[in-house]
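With one protein chain removed, the remaining protein chains of the complex are shown where they sit.
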Amino acid sequence: MSTISVDPVPGRSDEMVVNMGPQHPATHGVLRVVIGLEGERITRAVPHIGYLHRNHEKIEEARTYFQVVPYTDRMDYVSGTQNELPVVLAVEDLLGVEVPQRAKQIRTIFFELFRIASHLVWMGTAMLDLGAITPFLYTFWDREIILGIVERTAGARMLPNYYTFGGVRRDVHPEFFKDVADFLDHLERRMPDYEHLVLENPIVHARTKGVGVLSKERAIARGVTGPVLRASGVAYDVRKAFPYDAYPDVEFEVPTSPDGDTYARFWVRFQEIYQACKIIRQLLEQTPKTGPYKGKVSPRLKISGERYRAVENSRGELGVYVVGDGSDRPYRIKHRGAAFTNLQVIPDLFIGAKFSDAIAILSSLDPVFGEIDR
Amino acid sequence: MSYIPIPEDRHFRIKRIGYDPGRSRPWLERLVYSLYVFAFWGFVIATYAGVPALFDALGWTAGWGYVVMRATQVVMLFLLSAVIALMLILALRKYLGKVQERYGPMHYGPAGGIQTVFDALKLLGKEDFVPAAADWLTFRLAPAVTFVSSFAIFAVVPFASGWTLADTNVGLIYLIAVSTLSTYGVLLGGVSSGNKWALVGALRAGAQMVSYEIPLALVFLSVAVWGGSLSLGKIVDSQMGLWNVVPLFIPFVLYVISSLAELKHIPFDFPEAESELIAGYNVEYSGMSFAFFFLAEFVELFLLPALIVVFFFGGWHGPLFGLEPGTLAAGALQSLYFTVKTAVWVWIFLWIRATLPRYRDDQLMEFAWKAMIPLALFGLVLAAYMRLIWR
Partner (left out) sequence: MDLRMKQERLFDEDVYTVHPEDYRALCEKLKADGYDFPRAVSAVDMGYGLRVVLHLVRMSDLAKVEVRTDVPYDEPVVSSVTDLWPGVEWHEREAYDLMGVRFKGHPDLRRLFLEEDWEIHPLQKRYDTGGYPLPGWQPAQWPDPAPWVEPPPPQEEGGEKAEGGEAE
């Protein structure tokens, strides 16, 4: 990571090699992109990652499965419990354990709450990259409400370690359903303002329409998932394709957009917030207020076999490939990061764009480096 | 909302400083910030009425005495610009806090009133070095050029009837000339920094400022044509019956937009895009040199709305309630009107800063050359036509 891997090309003397370095206010984390600029236009882009590599996979080989779950929280730290679910589902498949329906519904409510929280963070930081300093604070206030709800139930705000094999660790707190319903009312009062200031803003249109177009075939071939893929017109959503938890019982749509530009990615994430609100409202009615929240799983796990299981993170398909060797520690866990795979399209999208478009494109790809570097 | 866990450790802080800074008292904020505005007003009165009165009393009115009097006024205006910058930085932060549902600076002074003093002390305490790759002389001179060109606009701004430092009859031309000089400062500062990012920022800033000078100059011409004079004092006088904003509405809109671009204010703050180029052309500056760039920007943040008021909103005009024009009391009242109107426009600029994202630079330039210049020309022709018909 110390050498520039973009050498000056002889004959191309007016190309300026600029290092959009690991410390930069707009790279959403520690990303280094070595960019070759000709004037204002980008001709080469080589991303370097690994500044946040914490070697999750080797460490998790030395921990029991119950200890692995809090490690997974730390991957996509903005999305909280969403990271725990692939491991939990994979181990439940390998154990063949029965999860009570109420536990599945509670898990899904938290999953969607964290999707809203993650998209709120995305919205604040994307607008901050584009220059508007105010939406950041509004969206973080809404996120505070979600984190307060999670804290009352799970004990911790951002990294709750709440899911477990067979269900969730503890029951929801007594006013959970009222709190979530109040939050949804509050959010639905705020969303028209956000839409007006973000989606209908002519400056945002000028900065994002037609910028960073990713075609459908390229997106599928690159393995891109999540809002980025759906903004290019492909309706692939793991919640619908390979359903899990309580998703088969709720009705929701998967928003897609035929243009593949940055504005489409903005729009798709907005619609996902609305869809998440819809899912949570249905689940609030369907979930019984009391009941079982955990299935019977013996603490002495014996997992053998392999399983790849994926969920639809806020960023895309977050998958885990668990290889068990009959003991209670994983033999191998590999995490397939959603943002990791999405970030591969940086050379495709940056080249030919202007430099400030690069910032807008990067913010619309929504990378979170805990998940990329693991 | 009862389900948000509130941290209960605020009592620790109270014991140390004697009051709870985390609690917001709106009456205190309004008091402190009105005091600032009144302090500014008092300073203006002292500079424009007090100093000449003092020198009259001393009898030093002719020859060198006149020069010394004007020099004293310039020094006081320099202090005034420092006070303005102090106040505006604080007002910006507090206002952004208000818009963003938070408090803004609260800790130093009542409701954060003394915060900027500590900011200034911090900037003074930083090491003010020249990078090895930079050109020493140009690096040191650039902030001075920028500051001087912003500060020199003070010379022609009329705070009240007769209260101008130099009411020349080519005031508008002086204005155009001087405000263009700030482009030099920015370009020199960025190019001499020896840093690729600063270079890119300086080039963008230079291109942007130069493109927006042209609609600015055309708007000035429209105002001059309608008002019948190039002197700012006479332009204000000519707005006695009707403020210029009504007949000259198109130039007014264009002037607001060009001012935002000259200030490198959002939505045109591309050269100092904080989230893209870190700080653009002033990334290598620290300490007092940086403070000069900063000061220049905030002084201009006051002066350009002041100019909007002068050109379009009647300057210091307002009901005099029977006071004799030309006396101290009338002058004070007129400068109060001027201050209040300028404050309203500064507030509008800050409001825009809090709300909008920024345009990309080629979109900025496209907007200037393809949309604003034709409109400005149209406005000029319209102003000339209206002058012919109605005056």
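Points to keep in mind about this one:
Letters A and B name the chains as they come in the text, with residue numbers starting at 1 for each one.
Heads up, the rule we're going with is that contacts are C-beta pairs under 8 Å (C-beta built on N, C-alpha and C of every residue); 3 or more make two chains touch, one makes a residue touch a chain.
Since this is a predicted model, take the numbers as computed values, not measurements.
Considering the entire complex, the omitted chain makes contact with A.
Shown as candidates are A:224, A:250, A:303 or A:368; the residue that touches the absent chain is A:224. Considering the full assembly, A:310 is the residue among A:213, A:276 or A:310 that touches the omitted chain. For the options A:158, A:323 or A:351, the residue in contact with the chain missing from this view is A:323. Residues of chain A that touch the chain left out of view are 1-3, 5, 49-50, 53, 55, 57-59, 61-62, 93, 218, 220-224, 234, 236, 241-242, 305-308, 310, 317, 319, 321, 323, 331-332, 334, 336, 340-341, 343-344, 373-374.
Following the convention adopted for this analysis, only the chains that are shown with their structure count from here on.
Chain A and chain B have CA centres that are 43 Å apart. Remark: chain A residues 16, 18, 24-26, 40, 127-134, 136-138, 141, 144-145, 148-149, 151-152, 175, 179, 182, 197, 201, 203-204, 206-207, 354-357, 359 touch chain B in the complex.
Of all the residues in chain B, the ones that touch chain A in their complex are 1, 3-5, 96, 99-102, 196-197, 200, 266-267, 269-270, 273-276, 278, 353-363.
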